[in-house]
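The complex is shown incomplete by one protein chain, all other protein chains being positioned as in the whole.
The first chain written gets the first letter, and so on, giving A, B and C; residue counts start at 1 in each chain.
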Amino acid sequence: MTKMPLGKGLNAGLRAAMEADDKVLIMGEDVGKLGGVFRITDGLQKDFGESRVIDAPLAESGIVGTAVGLAYRGYRPVLEIQFDGFVYPAYDQIVSQVAKLHFRSQGRVKMPIVIRIPFGGGIGAVEHHSESPEGQFALTAGLKVVSCSNANDAYWMIQQAIASDDPVVFMEPKRRYWDQGEVDTTSEPMPLHASSVVREGADATVIAYGPMVKTCLESADAAAEEGTSLEVIDLRTLSPLDLDPVFESVRRTGRAIVVHEAAQTLGLGAEISARITEKCFYSLEAPVIRVTGYDLPYPPSRVEEEYLPGLDRVLEAVDRSLAF
Amino acid sequence: MTKMPLGKGLNAGLRAAMEADDKVLIMGEDVGKLGGVFRITDGLQKDFGESRVIDAPLAESGIVGTAVGLAYRGYRPVLEIQFDGFVYPAYDQIVSQVAKLHFRSQGRVKMPIVIRIPFGGGIGAVEHHSESPEGQFALTAGLKVVSCSNANDAYWMIQQAIASDDPVVFMEPKRRYWDQGEVDTTSEPMPLHASSVVREGADATVIAYGPMVKTCLESADAAAEEGTSLEVIDLRTLSPLDLDPVFESVRRTGRAIVVHEAAQTLGLGAEISARITEKCFYSLEAPVIRVTGYDLPYPPSRVEEEYLPGLDRVLEAVDRSLAF
Amino acid sequence: MPDAYVADDPAGAFPLVQLLTPEGERVPHADFAYDGDDDSIRGLYRDLVLSRRIDFEAHALQRHGELGLWAPALGQEAAQIGSGRALRPQDFAFPTYREHGVALCRGVDPALLLGLFRGVELGGWDPAEQGFALYSIVIGAQTLHATGYAMGLTLDGEVGRNDPERDAAVIAYFGDGATSQGDVNEAFDWAAVFNAPVVFFCQNNQYAISASTDRNTRGPIAQRAGGFGFSGIRVDGNDVLACHAVTTAAMEKARNGEGPSLIEAYTYRMGAHTTSDDPSRYRDSAEVETWKLKDPIERVKRYLLLQGTPQSFFDDLDTEADELGKHLRETCKSLPDPDLAALFDHVYVDGSPELMEQKAQYVAYRDSLEPEGSES
Partner (left out) sequence: MPDAYVADDPAGAFPLVQLLTPEGERVPHADFAYDGDDDSIRGLYRDLVLSRRIDFEAHALQRHGELGLWAPALGQEAAQIGSGRALRPQDFAFPTYREHGVALCRGVDPALLLGLFRGVELGGWDPAEQGFALYSIVIGAQTLHATGYAMGLTLDGEVGRNDPERDAAVIAYFGDGATSQGDVNEAFDWAAVFNAPVVFFCQNNQYAISASTDRNTRGPIAQRAGGFGFSGIRVDGNDVLACHAVTTAAMEKARNGEGPSLIEAYTYRMGAHTTSDDPSRYRDSAEVETWKLKDPIERVKRYLLLQGTPQSFFDDLDTEADELGKHLRETCKSLPDPDLAALFDHVYVDGSPELMEQKAQYVAYRDSLEPEGSES
């Protein structure tokens, strides 16, 4: 057990993956000497060389498109998209090529590509630096999408994603990069595509992923003080979803609140709400409530804390659910 | 009242819009002499000239990006994306520029751009020619998204979209281009962003848009023969959604089935299901059922009729809802 | 702005390399020569004829409703065979949707090309087996794949060993219209920056559906390369010998570790864009007639006849082409319709429980229909 920040967990996980398999390459803007703008690849070029940690030209479609070719050649490229808002120029290569080649080739061509995206707000950034595009990937068949919420998962999930023969969009909660956590480097906690009950409770089920897990855990602490017992589930995997733990929980609590930073319309909350209702219809005491970013383009950062779900909004939703 | 195919309704609507406002430009691949691969712009270059009907270079990001500049200059570009699967190279310009400029400029810059996309399957096409990317746009704040299902709406909605000062993604049900319908060119039927009850019924509410409206109407006919009365709602507007008619209907029928070609996960059905559950919780006799494409990349065309929702699958879902 | 800073008039800078005239006469060229003998030329001729036969049969199959669509390569056979035959087994080709002749050169069973167009599959061969990627429909996307693969060759040390039997390179096919796409230009940029062993082979067939080349690019396409810092060359795309010679040189250069090149094969799409297209709306039939005189196959035939190739060679080839035609017709009709249920298994390598649930639902639903309809 070592204590380290989430970002360092990723760095250590990347290092372990590169040591384990020399087909693993890192590619992205400024990932070399600079170690990435968030230093997630810090030190890797120094230790693995310029041919395994490749500073890419400033072209996201190029980054993903050449990775497809590298994967055709047997490599396992791990790509860094510098910020969430800059992934869109690569959208075509991701959804039409990366996602589909295995299907198109009837399994002959594998695309073991990991696309790392630091996502979400809360760091006071300028526009295009605080977006939550996970929905745009989760709706695409052929991609897998995951998000970690703590240092231990960061360390293990990035390795599992790299080991996966499927393409994985890896959403990193950038505002939690600096959060410390215990990392157990000796034993893999659980499979990549599994959700996890991170706090048990009885009165309502709160579902989150990535940066919002911490917010929800804090909300659960606050609720506990007022006598409300919240169960908190960290989804971890956004595509495929692993909702069995959610269904099991909601059948007990009768109430569900989904929390994410992405806007409400067609966010993950919509899908989760629809599925909970399909599977737990008679258990629900209230409709699933979504606590999300509003349906605005990401606002100027001075107002982002009001825009993003926070402890108060989660508790208010819990109250609404309980009062329904 | 004139009878014409849906595609011709669009053509006539475009013509009317160009006559009404000389700032309206058409731009897209092959829209000139060829009249577009579906002939929707047939004859327009001949009549309005090459500077108002512009054959674009083969670059979707370029088409949308230059349209942003033309809009800055006061034009109202109407863009044709040749097929649904080719819109992704323009995704960045659409979601980061077109959708946001009004917001970023606090209302100073308007982006009255219409992006026409022939979408959906059922025409036996090769891959990338049968996709349903409406969700990727509907989840983007700042864009409006609509879809027409019949010739009269085609004629009017395209004009309304062009007249709108907001950017509109206009989803055209390509497999219905050849369906005949009555067009009343003298009176505008209803506002652009309004849903419409296209068949009244009492036992369950079926919600669809674009190509699936016809499928659902046929299902309603078939159901009627077996004594089940289905209410069918044509959404028409996908963003913003106009769900009041849906809520009103579901409160009466207690049952809702949403039908679309797009895959299930994070399709419009997810959002609609979530909202119906939020707003009609105590009226629902069964969970909202989604009848959609499966979560696969679009399959080879020989098997598309099995992949796409059809009459039988809609009826089966109705049965499931009634039996719940 | 002073003229000195204006790009040179490029017309003069990019003369067409030609080694065989439309009349079937071989002409010398200062820099390029075809390196085979008449037997090799007969080999090329065979490929040309067979690849045209593929088109012919596929076209007929489409007209008979056996294919949903076909994208003919009619008129572009020399560009495809000339370049395709310049590849070595260890090389890798990234095609568009029209490289039927290249597929033939790579050893892909032409019948497999039909699956995509029949709508029974999305790609019917194993790219790794023949070094021939799946067909790619999204314009330009494959040029980045090619560049990435080429970067991989460099990383693997498969380049610049001075070992012709082992050194490898990549060829990326695309059209004149594709030169407008961001991806294609990014591929040029990456190839230059990484000095990647890739040859960009542009078949300028003068149309992108209805758009003539000047709608997509100003000036000759070959000149684009110079802007990115590598060399471009323009070749008579209807001259199989010139296409072969130029591609051989460019591939050699790439294999030697001397980086990318762009080849513009100036040719003509004699057919429609696809069987869904109606070229009468946007081009004169007179134009087509002019180009018939430059037919890429006729000129080789004339040359071979002038060299005294016996009639039996042509007759044998006709028989071979007929057999290929029969093979195509028979295989096409026997290509099985896909089983939707099986497709659920190809979305992911590692599967997904979620999807397996959908598959189960689909199968249950399908099976529930059978007794009633009792058709399938």
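Throughout what follows, a residue touches a chain if its C-beta (ideal position, glycine included) is under 8 Å from a C-beta of that chain, and two chains touch if they have at least 3 such contacts.
All figures in this text were calculated on a predicted structure; none of them were measured in a lab.
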Touching partners, among the displayed chains, of the absent chain: A, B, C
Candidate in contact with the missing chain, chosen from C:225, C:243, C:297 or C:321: C:225
Sole residue of A:49, A:74, A:124 or A:191 that reaches the chain not shown, by the stated touch rule: A:124
Given B:11, B:82 or B:97, the one touching the chain that is not displayed: B:97
Chain B residues that touch the omitted chain in the full complex: 25, 51, 57, 59, 61-62, 64-75, 89, 92-93, 96-97, 100-110, 141-142, 144, 164-166, 193, 240-242
Contact set of chain C toward the excluded chain (per top definition): 1-2, 4-8, 10, 30-32, 179-183, 185-186, 189-190, 192-193, 214-219, 223-233, 249-250, 252-253, 258, 261
Residues belonging to chain A that touch the chain removed from view: 29-30, 32-35, 37, 55-59, 61-62, 85-86, 88-89, 124-128, 264, 294-297, 299-304, 306-307, 312-313, 316
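Note that only the chains that are shown with their structure count from here on.
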Identity of the chain that, by mean CA position, is farthest from chain B: C
Between chain A and chain C, centroid-to-centroid distance (C-alpha), Å: 40
Separation of chain B from chain C, taking each centre as the mean of its C-alpha atoms, in whole Å: 36
Rounded Å distance, chain A centre to chain B centre (Cα mean): 31
For chain B, residues that touch 2 or more chains besides their own: 61, 85, 88-89, 127-128, 265, 295-297
Of all residues in chain C, the ones touching two or more other chains: 121-122, 138, 182-183, 343, 347, 354-355
